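A single protein chain has been omitted; all remaining protein chains appear in their positions.
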Amino acid sequence: MMDRLDVRKTYKLYIGGAFPRSESGRSYPVFGADRQLLARPARASRKDLRDAVRAAREAWKGWTMQTAFNRGQVLYRVAELLQGRRAQFVQELRDAGAPEPEREVDASIDRWVWYAGWSDKVHHVLGTVNPVAGPYFNFTFPESMGVVGIVAPETPALLGLVSRLAPAVVTGNSLVVVASESRPLPAITLAEVLATSDVPPGVINVLTGFTRELTPWLASHMDVNAIDLTGVPEDQLDEVEAMTAGNVKRTVRARVDDWFDDAVAQSPYAVTALMEMKTVWHPMGA
Amino acid sequence: MGDEIERRDKGAVTATVPWEYAAAPESKEIVRIQDRYGLFIEGRFVDPLSGRTFETINPATEETLSVVSEAGPEDVDLAVRAAEKAWESSWRDLPGRERAKYLYRIARSLQERSREFAVLESLNGGKPIKESRDVDLPLAAAHFFYYAGWADKLAYAFPNREPRPLGVAGQVIPWNFPILMAAWKLAPALATGNTAVLKPAETTPLTALLLAEVIQEADLPPGVVNIVTGAGETGAALVNHPGVAKVAFTGSTEVGKIIRRAIAGTGKRLTLELGGKAANIVFEDAPIDQAIEGIVNGIYFNQGHVCCAGSRLLVQESVFEPVLDKLKERLGTLRVGDPLDKNTDVGAINSAAQLSRIKELVESGIQEGAEIYQPECHLPERGFWFCPTLFTGVSQSHRIAREEIFGPVLSILTFRTPEEALEKANNTPYGLSAGVWTEKGSRILWMTQRLRAGVIWANTFNRFDPSSPFGGYKESGFGREGGLHGLEPYLDLVPR
Partner (left out) sequence: MATDIERVSDQFSSSSAVALLGRVPSVDAVGLEERAASLAKRSIKRESKLWALDLAIRCVDLTTLEGSDTPGKIVAMCAKAVRPDPTDPSIPSVAAVCLYPALVPVAVGQLKSTGVHVASVAGSFPSGLGPLPGRLDEIRAAVEMGADEIDIVLNRSAFLAGRYRQAFEEIVASKEACGDAHLKTILEIGELGSYDVIRRASVLAMAAGTDFIKNSTGKIGVGATLPGALCMMEAARDFFHQTGRRVGVKVAGGVRQAKQAIQYLVLVYETLGAEWMTPDRFRIGASTLLNDLLMQIHKERSGAYQGPDYFTID
């Protein structure tokens, strides 16, 4: 008896809650550990990136105004869905050559849960009431920055992505993610999870393609408030960082040797690094 | 100032009112300015290797006050190496409580000599003595005092992290609040265990050099603070020096971007405190008379040389006329003139270059069709002066509503609804500060939540405090100065 023929998946971009192909019509081959062709995901163009930023900006307005409790629940729900797709992620990571696929998926789910819980707690860590020398009530609290670009690390494809994405989105930022170029498939599967979750369309947008090609457009985009340069290759860093000067982008870059090590790979300071501090003064008088 | 009466003349009675405020009670005698100053490197004043000097003047009279050294790259290199040496040999490993005591000494010294500093600040920068005396100096001393207390308490600042200093901080400061900006830079840097090379602004080096004396008297280990005077090239040499681990800059957005590009890829830590075009929003139910004071303080304080100045006044249309009437009347009572006169409200423009920029932008406002208003204003013949100015009929597209003028020039726009006020307020690449005037608490908080700016003054404006974090959104820069948040830019937070 012949085995049943599989239905193969088309890996597309995730922009504004939809799964378009690249407007350029381009795709690129992605190979597995055994050099076998895994898929031909979309190779996003600068125009796809532009569309993603536009979707992110629009979605940010609502997402940042959600209550922190609501965002925490929405993101926790993502972890629930990740758990349900555990087997698929394990398979994709194994195909891509990840050394410890089960461990990576479990760590990714746990990390997602960990960050979801920070949504209504970072304010306690870095919010302050300031005892100014005068009859004023004065306080400082963190809030979202706006649109954040994320250049995900090449590996680990899922855990690295989740470790950078979750702290950025939990406080109300909306994201444009450039996925791992060599191992993009888990990112698209994650996008499918997001699409069936309660994360509003446009809050997280995922682009696959050539990191070196996409990053400069992200770094120079005047409506992107901050950028996570973790996945930018060392030799491109000068150029890309210089481009962020155009609109005085905030830049972060994680230097993590062991993404499984909670002590270094997850931190509330990764959350607040992508937040603005707002200080408010009001007189106290009867 | 006798013409004050003439200008306010509203009837026969005024002719009999000889009301004049006393001129210049503040004596220059309190300050001893040297004929020339060296660079402050490794605890001593040294002649510049560059061999170059420049004159520093009093912008109110254009008289030369002193000759100051211009640090070249070789001088900057000496300063950075002195700072590195001091960091490695003493400061880095000094217990926090000892660093604290040095900073307390500096704070106390600034308090003891505050009048001397205030007079020098007004002489060199043109700001009214009542501001340097009542705002700049008390705040500068308070800043050292505040951060002194942090030096031995850093372990409690950032949960689950071990705070470690970065090394040498290269700090470049502007001319609008010279000594205060020096304090904002040095106090947190030293408290966190870094050493510093500070470059004061080209036009206002003198109080920083007086601070060098204070630092000497405090017996701070040589090289912990170095002060190199000069212009843009000196600043560039400093921020680009490979020995600098951390760059802190306050100044224009234009230069901030240049610095960002220059240090790209070097791994240097950076904080930028840049320009602004703040909206000061007055709702119809505002405490109008206090709002008028807030508007005046917001834009005419320090001649409008304030990055967080409330340079765009947004008035609800229903109260536009009374607000404008009151504002014009109040403008007529502002005293423009001798910065050392303690009755002066608006002093001298800091430099000829800044004056010409202000004039150019004001001219553009007239050209673009906005309506200018200036009270009658008798300006001294010598020195750099600009009469307090307001524009009505301004729209968002005018240059005077978009570009930072950094002078005593207010652009007035109107709005009808909170949404419209918010939209106009946020419609700028800047995001440093904003003001909201309304009696309605829920509206204040609604606006506060939505204004994209780092400092929101509600029913007040231009208030500062060392415990209160200050800094911008968007192109107004990143990082915060002041408070708990002002420590973080000078620390490496290592997981415990």
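List of remarks:
Think of it as A and B in the order they're written, each chain with its own count starting at 1.
The criterion applied here is as follows: a contact is a pair of C-beta atoms (placed from the backbone, for glycine too) under 8 Å apart; a residue touches a chain by one contact, two chains touch by 3 or more.
What you see is a predicted model, and the numbers here were worked out from it, not measured in a lab.
Partners of the chain left out, restricted to shown chains and counted across the full complex, are A, B. When the whole complex is considered, the residue among B:81, B:342 or B:398 that touches the unshown chain is B:342. When the full complex is taken into account, the listed residue touching the unshown chain is B:289, out of B:289, B:317 or B:376. Note on the undisplayed chain: of the listed residues B:85, B:99, B:113 or B:130, the one touching it is B:130. Residue-level contact of chain A with the missing chain is found at 134-136, 283-286. Within the entire complex, the positions of chain B that touch the omitted partner chain are 5, 8-11, 13-14, 17-23, 25, 130, 285-291, 293-294, 322, 325, 333, 342-343, 439, 459-460.
We take it that only the chains that are shown with their structure count from here on.
Centre-to-centre, using mean CA coordinates, chain A is 37 Å away from chain B.
Those residues of chain B lying in contact with chain A across their complex are 142, 158-159, 161, 253, 256-258, 260-261, 264-265, 272, 274, 429, 444, 448-449, 453-460, 463, 465, 467-471, 473-478, 480, 483-485, 493, 495. Those residues of chain A that touch chain B in the shared complex are 125-126, 128, 130-134, 136, 138, 140, 143, 145, 225, 237-242, 244-248, 250, 263-264, 267, 269, 276-283.
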